[in-house]
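I have placed the structure first, in the form of C-alpha cells, so that the comments after it can refer back to it.
Note that this complex is displayed minus one protein chain, with the remaining chains in position.
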Amino acid sequence: MKLNVKNLSYILVLINSLILFGEIPVSVLVITWTTTALSFLLGPQTLRAVIKPVILFGSLFFLKYHFKTYLVPEAGVSFVLILASLKLWELEKESDHFNMFLILALLESCLFLLKPSFMIFFLGMLKIVIFFYYILKIRNYDLSLLNVKRLLILVTPSILFSLLLFYTFPRFTSGFMNTTNPQLLFSGVDSQLNFKKLGPLNLSSKVVFRVIGLNAKEFPIPLLYWRENILWDYYKEEWKTGYLNLRSEQLPLPKPVSSYRVQLEKDYNEFLPILDGMSNITKSNLEFNFFSEGSFRLKNITKSTVSYEVNSSYESNWKIISPIMMRKGLRLKSDMKDKIEELLVNGRTFKDDQEKFQAIVDFFKDRDFEYTLNPPTYNSLEDFILYGKSGYCSHFAAAFAYLSRVMDLPVRIVSGYQGGEYNPFDSSVLVRELDAHSWVEVYFKDRGWVRYDPTATIAPGRIQLGANVFNEKLEPYLNFYYYKLPKSLLKFRFVDQASLWLDSLNTSFSYNILNFDKERQQQLISNLLPKNISLGIAFAFCLGVSLPVLWLFFFLASRTRVNKDEKRYNRFLKKMKSMGLQKENSETASIFSRRCMLTLPEHSEYIQNETSSYINSFYRS
Amino acid sequence: MNNLINKFIEDAQTSVLGKKQELKLALCCFLSEGHLLIEDVPGVGKTTFAKTMARLLDLSFSRIQFTNDLMPSDLLGVQIYDQKESKFTLITGPIFHQFILADELNRGTPKTQSALLEAMEEKQVTLDGKTLPLQEPFFVVATQNPRSQVGTHHLPESQLDRFMMKIKIGYPETAFEKKLISENSHQTNLHSLRPVLNPASIVEIRKQIDKVIFSDKLLDYVLALLENSRSNNNFQGLSPRAGRDIVKAAKTWAFIEGREYTLPDDVQAVLPYVASHRLAPFQNHSFEDDLELTRSLIKQTHVD
Partner (left out) sequence: MLTKVQTNFEEKVHNLGRQGQLYIVPTLDGLKLLCLNLILLIIGLVYANNYVLLFNFILFCLFIGSMYYTHFNLRNLSLASARINPVHLGEKTNLTLTFKSKSALGHHFIGIKIKHHALAAGDLLFSFSLKDKQPSCKIEFPVEGKKRGVANLKRITVETYFPFHLFRAFTYFDLNLKTIVYPEKKLLDPFKIIEIADEKTGNEDDFYLKNFYPGDSLRRIHWKKYAQTGKLLTKQLFANEELPVQLGFSSEGLLPEQKEKELCSICYTLYELHAAGLHYGLALDKTSVEPGHSQQHLNNCLRALAEYET
C-alpha cells in the first residue's frame, strides 16, 4: 500500500479508535468504522452530501441519548472521532488535507483527556508530526530543504517557549467541569473479601502506584507493607469495610519519619495507599477524608491520577481504639464458632493476649497450609479453616482474623500491597497489581494494633522475594496448550531496564506536566518571582517577552558571519558617520579616506591605519 | 621598472606638452596588449602623440592615412609578378610594422577598416592564402574624427569592441598652447627623444603586470559593473571581452601607479576609457556624453 495522506489518515483514525476502545461506547466505534469503510464505496458527491448530514446529526442524537449531556469528555471524543472518519470521505484538495490535520490534532488532544499518560502524549505528538510532514510533501515542498539544522532553529525555541507559557499560564484547580461520571462508580477489589468468590489469582503487572521518596534512599525494598483499606465487618460470609470513623486532626508521629510522594494510577481510585504505620497525608491534589483506622479515602471516586505527599512512621503502630472499635474488632457471627473454638482452645487456658495469639499462630503452623495461586473454591471460611489446604494471602488473613475473634482478640484485616520494585532511574518504588496483599492487625493493650502477616508464616518466600519472583518460582512454566515454556526464557534484562526507564520518564512527566496544578504553580511562581505578582501578569510578561526573544533568536541565526577585518572597517565607517562623513555608494576606500583626511586632519593617522588594513586584507591577497 | 615608466611619461611630455593622463592611458593600453582609439578634431596633435610614443617605445613606426579610396591591399601588401624571376614576390604593406598609426580610420571604407581590425585581432595577416604573422609587440593607434563630421564611415559596435580604449586628446592647456604656437621646440624635441623602453624590457614589464594581484572582491565589483551595464535596454551591455579588458587595464594601471595590487580606484580610473565606446547607446553621441554615461554606471554600482 502506498503511503499517502489518505492512507495515513485511515491509519491514524483506526489507531486512535483502537486506543479509545473501552473508553467510549462500542456503538461509537461501530459508527466510526462504518463511515471509514463507506469512504471506500461512496464515489458520487451527491450521495455523500445526503448521507453525511444524516450520520452527523444521527450521531449527535445518539450521543445525547447515551451520555445525557455533551459535556462529558467521552461524548466530545466520540463526536470528534466520527467527524474524523467523515472527513476521510473527502481528501482530495490541499485544503482538505489541512482540515484533516486540524481534526486529527483535535482528536489527539481528546485522547489526552481520556487517557492522560506519557506514552499517549508522546505517540500523539509523533502521529501529528508525521501527518504534517506528509501534508508538506503533498504541497510539493522539497523536504530536503527542511533540514535538521533549520528545523532545530524552529523547533527548539518554540518548545522552550511553549513550556514557559505552559508553566505560567494561569489555571484553575479542577477545571470548570467535573469529569467524574457518577454512573461509573466502582468499588475496588480490596473493599470486600468473599470466600465464595476467591478463585485462582491472576494479577497483572500493571503499576498501581509509584512512590518517590522526598528524602533520599529510605525504602528497605522488599519488606514494605502498603496499607490501603481496613476490613472490619464479617457479615454473611463476607469481610467488608463497613462504617469508618472520621478523624478530625492529624497525629503527631513518632520518629523516624519518612516522607514520600505517591502517584496513584488505578482505574478507579478510592482508598489511598500509604506506608504501613502511623501516617499523615500532608498534601493532595484531590480532597479526601481520613479515618481513625489509619485509612484515607477520596471524597469522590475518580478515574484521574491522584498525587499526594505522606509523612509516615513505618515502625510505629496505630494505637487509637474506642469502645465501638473494640466491639467491631470482636464481632463475629458464625454458626461454627463453637466448634472451631473447641478445636483451637483444646481445653487450655491462657494467661494473657500474647498466649492466645501464640496459640493461634501454632494452630496455623500445625495446619500445614500451602501457598498457591490456584486454590480450590471453598464454600465458606470455616470450611477453609477446618479442611482447607491451599490458599493465598486473602485466605490466610481472613482465617487468622476469624480465629482471633474466636479467641476474643480484637483483630482487623488490612488490605493493601506488599513489596514493590525499586526503580534506580528515579529512585522510586513501583507497586504493581500483583503485589496486592492482605494481612491482619491484632490489638494488644500495651502495644496497640500490631501487624501480623499469616502468609509470612506459611510462605516466607512471598514476603522476602517479592510477589513477582515468588510467583515465578511457584509456576515457572507458561502453559501453552500441551507445551510448557519456561518463563525465564521470556525475561530479558535489557527489556526490564528499558521498561523501568520508561516508567521513570512517565513518572517525571506526569509529575511535572500532568499534575502541575494551581498550588504547585503558585509555589513555583512565588519562588521565582518577587511577591505579590499575579499569575496573569506573569503569563502576559512571558508571552510579551517570548515574542521579541524568539525574533532575536531568528535574527541571530540568520546573521552571516562577518569577516574580522570587515567588522573593523565597518566600525571605522560608523565612527566617520558619527563625525558627519558618510561613504558614498560608489566611493572607494582610498578616495573616502582622502576625503576624511581633508575634513578631519587631526585623525589622519587613524584613518590611514584603518584604510590600509582594510585594503591589505581584501585587495592585497 | 617603474623608473622606466616615469621616465617615459616625463620624456613624452617634452614633446606632447602636458597630457599626462592621456599618455598614461595610452601606455596602459599598450602594456595591456590592447589597441588604442583616439577621437578628436584635426590638429590637436594626435599624430605627434603617436609618434612620440613610437619613438620612446623603440618600435618600427608606420602611418596609414585612411581615405575613401584606400584599398585593403594598400594596407596589407600585394603579390607582384616578377617577370625576371618569373614568380610572385610579396610586397608587404605598412601593416608589417610594430607601431601603426591609422589616421582618420573612419574615412576609410568598411572593407579596409575591417582588414585592419582583423589584423589587430588575429595579430596575423592572410595574403592570397598565405598566413603571415605580425611582429610582436604590435600596437595600433587609430584616430577618428568626431561622428558629426561629414564623409565618415562609422565603425560598427562589433568593431569598436576590438579597441581596448578610446581616449580624447583635447585642446592643450593655455600655458602649453602658448608655448606650442609660439615656438617649434617640441618638434625638435621629438627628434631628440631617445627610446626609453625596448622590446626586452617591455616583455619584462608585461610579465610583472601579470603578477599584479587582482583580488576576488575586486572581480566581484567588475562583475557587478558588467551586470549593471546590461540591465538597461537603452544601450548595449558590456561584453565579456570588455570585462577582460577592464581587468587587464586596471592591473596595468595599478602597475603604472607603482602598486603590486589592484584597487577599485584603478578600475574606476580606466573604466570610462575602456567602456565608453562599447556602451554605444546611439550613434550620434559625443565622446563626453559616453564618458558621462560610464560615470553614471560607476555611480550606480556599489563598491566596498
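First chain written, first letter: the chains are A and B, and each begins at residue 1.
We take it that contacts are C-beta pairs under 8 Å (C-beta built on N, C-alpha and C of every residue); 3 or more make two chains touch, one makes a residue touch a chain.
The shown structure was predicted, so the numbers you read here are calculated from the model rather than taken from an experiment.
Here one chain is not drawn; of A:Phe57, A:Tyr268 or A:Trp551, the residue touching it is A:Trp551. Touching the missing chain, out of A:Tyr10, A:Trp33, A:Phe169 or A:Tyr606, is residue A:Phe169. For the chain missing from the display, the contacting residue among A:Pro116, A:Gly213 or A:Gly242 is A:Pro116, taking the whole complex into account. Among A:Tyr70, A:Tyr141 or A:Tyr235, the one in contact with the hidden chain is A:Tyr141.
The missing chain lies against chain A, touching residues 73, 76, 95, 98-99, 102, 105-106, 108-110, 112-113, 116, 121, 124-125, 132, 136, 139, 141-142, 145-146, 150, 153-155, 157-159, 161-163, 165-166, 169, 171-177, 179, 513-517, 546-547, 550-551, 554-555, 557-561. Touch with the hidden chain on the side of chain B covers residues 156-157, 224, 227-228, 230-235, 281-285, 289, 292-293, 296-297, 299-300.
Convention: only the chains that are shown with their structure count from here on.
Residues 585-591, 615, 618-621 of chain A touch chain B in their complex. Taken together, the chain B residues at the contact with chain A in this complex read 213, 215, 217-218, 261-265, 268, 298-304.
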